[in-house]
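With one protein chain held back, the other chains of the complex are shown just where they sit.
Entry: chain A
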Amino acid sequence: MERLELDDLKRILRECAGEEEGVDLDGDVLDLNWFELGYDSLAVLQTTGHIEREYDVLLDEEALDDADTPRRYLAMVNEVLSARAAV
């Protein structure tokens, strides 16, 4: 698996942290921040742990702090994945 797509992220978010009432993850969510999506830091931590296992990758905790929207989060993960693929 070379890339984490938005659909993958949504699937893992739903499994790890559920879906906030009144939030539609299938809507236009790329640039909403985690708080607006109803997720707290533990929800993101749980999701990250799942991605690390599924993609066999170790993510940078400090980079995670800045990845506060799905778009930034996907970019951060995919940067690590493509760097690994380039090796």
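The rule is simple: a contact is a pair of C-beta atoms (placed from the backbone, for glycine too) under 8 Å apart; a residue touches a chain by one contact, two chains touch by 3 or more; residues count from 1.
In this section, contacts and distances are computed from a predicted model.
K.L.:
Refer to UniProt and select, among "Cytochrome c", "Tetratricopeptide repeat-containing protein", "Tripartite tricarboxylate transporter TctA family protein" or "Beta-ketoacyl synthase", the name of the complex member that is left out.
P.N.:
Missing chain, UniProt protein name: "Beta-ketoacyl synthase".
K.L.:
From the list A:L6, A:L32 or A:L45, which touches the chain that is not on show?
P.N.:
A:L45
K.L.:
Taking the full complex into account, what residues of chain A touch the chain not shown?
P.N.:
Against the missing chain, chain A presents residues 14-21, 38, 42-43, 45-46, 49, 52-53.
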